[in-house]
Structure formats: C-alpha cells, structure tokens
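Every protein chain except one is present and positioned as in the full complex.
Letters A, B and C mark the chains as written, and numbering starts fresh at 1 in each.
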C-alpha cells in the first residue's frame, strides 16, 4: 500500500498525512485543490470534482479507522502523471469489497429515501476519470485519476 | 530526525512531504496557515508570523537539498501542543551551524546593502516564540513554536 | 471550520440558510439544527444552500434524512440552490428527482404553498 503505483519518481509525490478525524478532511481538500489549481491543464469544474471525490474518499478512510478503532493516520498522496493528476487515499481500516455494495433503488421508488448513506462511492465513480480500489483486511487504497483532457467517467 | 520531539501522540501530527522545489513552499504555507487558523487561540497576526517563519525554513531546506544534490523530499510536521502550535521542517541537506552565521553590519553602514541574503534566520528568530535548530551533516530540523499567549521572541 | 446556520420565518416556512462547507465534520451540526426545527414543530422547511461552498454525500444524507423526517410529519423540505457545482451533486445522485429545488426563497415559498412544483 505504500507503493505509489503509477507514481513515477517518488521524489515528485506530495504526501499529506492527517489524523483520522473528521476535522482534517477539509485540509485534504485544500491541499488537493491547491495542487490541482497549479495544474493549468485542469479546468475549475474538474478541480471541484476532484476535490469532492477526495473528500469522499477521506471521509470513508476516517470512518474505516473509526470502525476499526485504529489510531493511525490517513495518507493522501498526489502526483502529476504525464496526462493526469492522480490522488491516492490510503487507510489502515479493515477493508471492504467495493463490488459488493448494494445498488440504490431507482429514484422513483419511495424506498429511495431510506438511503441517507452509500452515496459517496457512486459520487466518486461519477466525478473522476478513473478510480481503483485496492482493499485487504489491513487497509484500503483508493486511487483517483483526473485526466487533463477528461470530463468525468 | 523523525522524532517529533514534543509531539506527544504521533497520531496527532499532521505531516506534509513536498518535493524539494521552490514551487511547493506555497503549499507548506497554505497547510500551516489553515492549521493555525483552526487554532482559535492564535491571532491573525501570529498566523501570518508563523506562515512567514515556515516559509523561510522551507526555503532554506529546499536550498540545502539543492546544494547537496538531494532528490529527497522536505518534511513539514505540525502538531498542537498544550499551549502552542509547533511546526518542524526537516531536510536531508548537509547541515550547518546556526551559531556561526555572520552578523549583519548595522543598518547605518553602507555595507548593509551587500546583504541580499542571510535575512531568513533572523526573521525566523524574530517571528516565533521559540526556534530550535538540530543539524548534522545529514540534515537539519528546525522546530518552530508559536505559543497561544506569546507575541514573538 | 465555520458552518453558518441561520433560521428565519417566512410565510409559514422556516428558512434555514446554510453557509460554508458541509462535510463529515460540519454535517452533525446541520443535522442537529434540522432535527431541532422539526422538534419545535416546524414541519415546512426551506433549506437555502446559496451560501454553501462545498457539499458532499454527508450533507446530502442530512437533507435526505430531513426530508424523510418531515414527510413522516406530513411536512416538506424544499431546497434553494442555483449553484452549478452544488446542483451537480444532486444530479449525479439522482436526488434532483427526490427534492424540489428552487431558484430563490421567494420561488420556494410560492411553489411550496402552491404545491409541488419542481423547476
């Protein structure tokens, strides 16, 4: 999980490590949007999309640490790939299987209102160009890719 | 150098690791000022002071990596102590002896204008409540302390 | 991080104006305020999101929870929002079909009184 995947030079990775507490999600958003803003190839709207996706991933990471009683920090790693900005959110929670998440009932179904939760991962999938979950019983890593020419998944 | 000194719980440390390049100093300022702003015990003026001190320390760290030809990243660690916000800037440069820095000629001396440089550490000393340099041939760690009740050194 | 939560009465509606960032950190305060209003007997609520800079799925959850709670009291929760990036979050999650979203508090008051008119 400490491997940056497509990160190229480790020296070029920006890392932010935050205590697994709700108040620090705003800091992750701030760092990622500052980095995205300095990448002139990303339009403002796409920066907002990435910021929201990162926020959702950090929220899940923090909730996973909370559920696992982990005192460890959550790691946010960012790097500029050739044609994309990539962000990886890594936690030490107990993992999950993204393929097993329930589908939401259609919006016309009155049962839709039962779903106050479970909107984060659908949002992430819709907002970024590529998302990859790697999860084991010891933690989860969510890699978000925002391509320069892209426009969402 | 990876010891947070007075950091208490490691889980409470916020870490930012940046490539040793000039363009990332702004990110360190952004993170530290966001953290300082969320610490309601620090007045705006003191936040600006800390931001400037961190900027100077990061600039020196990056220049030290540059001089040493180091490809490693610079580490900025922040934590809330009981009565202070502390920031530690760590580099892997070749170190220096802060006690051996030349004094500036008095401002009335025309030679004063020879000093386009060497203003960073005097500024740091004046801006924060406490500064501690730990330097070896393998790197330097600058610990900056901004006390809640303080008003500069 | 500050979350602004102000309540005003308007023609039988409680208008809750939200300012700032709604995320996992601030959402609990938002949820509590909504629940308080319902407990006080305010069953027709307009949530004005025009001052919101950021809203994530936790914020959506608070709104869905509020709507559910109000409907169970035969009340309603109307939204005011014209910001593209906030509306986008409702669109992606299909919640534009669940909420009545208006351009202004005035429009919500008129629409909400005159029946369910989602623009």
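Here is the rule we use: a residue touches a chain if its C-beta (ideal position, glycine included) is under 8 Å from a C-beta of that chain, and two chains touch if they have at least 3 such contacts.
This one's a predicted model, so the numbers in the text were calculated from it and none came from an experiment.
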{"item": "Neighbouring displayed chains - absent chain, whole complex", "value": "B"}
{"item": "Interface residues of chain B (partner: the chain not displayed)", "value": "22-23, 25-26, 29, 45, 48, 51-52, 55-56, 59, 62-63, 104, 106-108, 112-117, 119-120, 122-123, 126-127"}
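FYI, only the chains that are shown with their structure count from here on.
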{"item": "Most distant chain from chain A, judged by the mean position of its C-alpha atoms", "value": "B"}
{"item": "Euclidean distance of C-alpha centroids - chain A vs chain B, Å", "value": "30"}
{"item": "Residues of chain A engaged with two or more neighbouring chains", "value": "23, 26"}
{"item": "Junction residues of chain C - those touching two or more other chains", "value": "1"}
